[in-house]
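The complex appears here minus one protein chain, its other protein chains still in place.
The block that comes next holds subunit A.
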Amino acid sequence: MKQQQAKAAGEGASTAAKKVTAAQLRVQKDLTELSLPPTMHTHFADPEDIMNFQVFLQPDEGFYVGAHITFEFAINLNFPHEPPKVKCLNKIYHPNIDLQGNVCLNILREDWKPVLSLNSVMIGLQYLFLEPNAGDPLNKEAAMDLQKSRATFAAHVKNSMRGGYVGPEKFDDVLRR
């Protein structure tokens, strides 16, 4: 126990010297404990910067099967008291993602709590693609579409993923990388 305390105190001292923030420490822990399904991968554009990275998702079932979706994670110094900021970098037809890439996921907004980990956020994102939620829409047209008919919605998603139009909007081709 004493050793642990000494170690903990030692860690505190060395991190103070390197000026590693509490947020960075926690992010580091979350990243080491990450256990993602084979459908998800992280990518660090700058390996020195663990607070900004991308997450790739390739759903293997559901409406969005076959798509390559990229999210940008930006974590600020108030983490884990504030949630990471997550944006979808592709323009996609999805009830919970608007055309600017803002993502509506409860745990990224009103239901965030600091005991949630980056892993839980990423799993939450994947869940949005397996089961889009028409009850809490950011893209109202897509939500109404899904509510009316799952089959029509599925056809629209398929078309949008090929880089096609749904209504007046043209979407990104996410089937090719």
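Observations
Definition applied: a contact is a pair of C-beta atoms (placed from the backbone, for glycine too) under 8 Å apart; a residue touches a chain by one contact, two chains touch by 3 or more; residues count from 1.
Everything that follows uses one rule, which is that contacts and distances are computed from a predicted model.
Per its UniProt entry, the chain excluded from the display bears the name "Anaphase-promoting complex subunit 11", taken from "Anaphase-promoting complex subunit 11", "Glycosyl transferase family 28 C-terminal domain-containing protein", "PCI domain-containing protein 2 homolog" or "Ras-related protein Rab-17".
When the omitted chain is restored, the residue from A:P37, A:G66, A:P114 or A:G167 that touches it is A:P114.
When you scan A:P59, A:P80 or A:P137 for touch with the missing chain, the hit is A:P80. Annotation for subunit A: contacts to the undisplayed chain at residues 1-2, 4-5, 7-9, 11-13, 16, 21-22, 25-26, 29-30, 80-82, 110, 112-115.
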